[in-house]
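Every protein chain but one is kept in place in this view of the complex.
Order of writing sets the chain letters: A and B. Residues in each chain are counted from 1.
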Amino acid sequence: MTAKLSANDLTLIRGESCLFQGLGFALNPGELLLLEGQNGSGKTSLMRAIAGMLSLESGEILWNDIPVDEQRQEFHGALVWLAHRTGLKGDLTLVENLHFEAALRPQANVDFEAVCERLGIARLRSLPLRSLSAGQQRRVALARMLLADVPLWLMDEPFTNLDREGRALIMRLTEEHLANGGMCIMAAHQDVEIDSTVTRVSL
Amino acid sequence: MGAPIPQQPGIFVGLIAIARRDLLLAWKRPGDVLNPLFFFAMVCTLFPLAVGPSAEQLTFSGPGVLWVAALLSTLLSLNGLFMSDHEDGSLDQLLVSPQPLPVLVLGKTIAHWIISGLPLVLISPLLAMTYRMPADVMGVLMLTLLLGTVCLSLLGSIGAALTVGLHRGTALLSLLILPLAMPVLLLGANTVSLAAGNEVYATGIWALGAYAVAALSLAPYATAAALRISNE
Partner (left out) sequence: MWTFFHKLASPPHFYRFAATLIPWFGIPGLILIAYGAYAGLFVASVDYQQGDAFRIIYVHVPAAYLSMMAYMMMAVGGGIGLIWRLKLAHAVGAAAAPLGAAFTFLALVTGSIWGRPMWGTWWEWGDPRLTSELILLFLYFGYMALRSSIDDTAKADKASAVLALVGVVNVVIVHFSVEWWSSLHQGQTVFKKGTMDADMRIPLFAMLIGFTLIFGAMLARRIRTEILYRERRTRWVKELVLSPEGDK
């Protein structure tokens, strides 16, 4: 399935300042959109706007050439959001958390066990999430992303709190995803070396 | 592996999933369930201590006191409806979920009612007995509290959504919900009083039921809109 994400003339005003104006991009399968810039430059705001959490002053975002506003649910069904706060419940175990996420996307058909093994978190399944380290919690969030099995990945500063092994893991997963025809939007304030088509947007 | 999986999940799938999750969370922290209950019992206990134990006064003020206590207890518990989700980032995840947000919100509100509203209904006969309420009036009390707490949870979710993450949100939440909760209190408490006075009380029950149905169908949309705005 050929998917495409494009945007034109995006303008965002937050409070007093205009974060960006007239921004546009196009993203095809296998491509990575890299948002670069200092902290507070608007990378997270742009991602949140793409995901539909922030309203833009002007401009539109198109998924498969149809405006996202006309197909909110389909668009949300095609993306997954990885943020700094994992959005997982600390009181619940890994299994309980991921089962909840799977219940919200019942069409996903990915092998649960295999994903946990791959990310090295299989032995942590019965522990409440708050007893895991930040890095381990991030891996659980990655598991959620893999289990969702969707074309578009939105990753906001995915490398924070991760050691070198963790960073390499994310790069590997991203490369695989792109090689399988997926798309990725990543916000990072450090440079990212990857073996795929990269579009850079500097804010 | 069996029948083909449908592309779009059924509309109640998300509702049930999120309600189960919230109930599971409450199960792991029983204190959250017991707090509103204790508060309810406490207020009901304080009144006779303050105004005297005369039987006549108790019977007369029973419906009102029990209802006000239930209202205050629900108000207190509403603050936590979206608070933990806001803090750990799950709220963001709900906002980008393929499930419609009003459905998810309704699921959370139902779970919240089961945790904080339903226990009040179940424990009310015990407290009503201390107010010398006859058994048939107790039945009316439970029915009004059942409908009323449903209304309060739904209407309160709108206020909770508007004030999520705000500094001193609890006080503001109470102020916002108070005008919404007043008709519920009026209808509920006075219906029980009518029943206690052996008068016709059906009007109040119907009105509460209508209010509950209206809240059930409309409040989730308002709450979802408010959540999106608060989270911008």
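In this text, a residue touches a chain if its C-beta (ideal position, glycine included) is under 8 Å from a C-beta of that chain, and two chains touch if they have at least 3 such contacts.
Computed from a predicted model, the values in this text were never measured in an experiment.
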Neighbouring shown chains of the undisplayed chain, as defined at the top: A, B
Contact residue for the chain not shown (choose from B:58, B:71, B:91 or B:194): B:194
Where the missing chain touches chain B, by residue: 158, 162-163, 166-168, 172, 175-176, 178-180, 182-183, 186-187, 190, 194, 203, 207, 211, 222, 225-226, 229-230, 232
Touch list for chain A against the chain that is not drawn: 13-16
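Heads up, the rule we're going with is that only the chains that are shown with their structure count from here on.
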Chain centre separation in whole Å, for chain B relative to chain A (CA means): 35
Interfacial residue positions of chain A with respect to chain B in the complex: 51-55, 73-74, 76-77, 79, 81, 83-92, 96, 100, 103-107, 109, 128
Of chain B, residues touching chain A in the complex: 1, 5-9, 13-14, 16-18, 20-21, 24-25, 28-29, 84, 88-93, 95-100, 228, 231-232
